[in-house]
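Heads up, the thing below is written out as structure tokens.
The complex is shown incomplete by one protein chain, all other protein chains being positioned as in the whole.
For chain A:
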């Protein structure tokens, strides 16, 4: 996705270089954010392709080697291609959790009925499998897990979420919001088991259940792994580039190797790997400004993306620090409307907004995002931000 954005902006900004977008997947770049709704059938697989500007897509063309000194890259079919500037936008891979029975005994990949949801191919396989599925378990209750569970439920498959954390999406929400979200999921046919760890998968040829750490077994014939992602750094690593969690870049989005840049889920900027689409696009925009020559000195200084979910009747927005227990200097303002299933919370330090959650009713999301992003002092009672 970051690659597509870069290519599109590069052309639009008047860049004159020839841009080639190499990708291992069999399709040109598409919008991954929409995958859960490709699963529900809201989007066709074909229709989520992204604009590429004047770039030439080379799908099905995995880059397996990189030589920063010679300024070449090697493709899976053995050919070697030269470059003047290289943009690493290799993205991330799903994390496979340490669960017994995850892989086939013959070593041929994931056990039948077990899926990840990162690519259109994943999505296609999962959709096929979901047609005959009676019961699904999603392992992981973060954003992807919630989206996937909601999508499976929308397809008519009763679904359960096993989540290791204390409540859903604990990286963005607080306990109360997690609980409200759990209730809303229940209404659409998704049951959640927080504070539970999956220990093993049952089944010989095909998965038949998920065994929890407490010994309980959830019967199912479909499992989706949603345990987070890890930056794809192997190419950078084998090329001798320093690698931390991601590929470290400076404010120019440059890696340690001259001419090599990194953006998106594979990049680590100021010790942060965002792993989200909006910061990836911010980075792509800055790099396009630099490399097209439109603004050779443009700098990326970080993103403050609001966390946002807005599909299938589940809606929330969360910003900044939402757990007031970590800091005694924080004040909290809460508004809960049980009948409408909405929950709103502001976290304040003095007259500054440092974090917020809106769940259910998002009417004030714009003013809230604005106040948080600008970091201006709040002049009157912050209640107006909640109503």
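Quick note on the criterion: a contact is a pair of C-beta atoms (placed from the backbone, for glycine too) under 8 Å apart; a residue touches a chain by one contact, two chains touch by 3 or more; residues count from 1.
In this section, contacts and distances are computed from a predicted model.
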| item | value |
| --- | --- |
| Complex member absent from the view - protein name from UniProt, among "ATP synthase subunit a", "Response regulatory domain-containing protein", "Outer membrane lipoprotein-sorting protein" or "Molybdopterin oxidoreductase family protein" | "Molybdopterin oxidoreductase family protein" |
| Per the touch definition above, residue among A:321, A:363 or A:383 touching the missing chain | A:363 |
| Where the missing chain touches chain A, by residue | 4-5, 8-9, 12, 30-31, 33-34, 37, 42-43, 47-52, 277-278, 281, 305-306, 308, 310, 315, 362-363, 365-367, 369-370, 374, 376-377, 379-380, 384 |
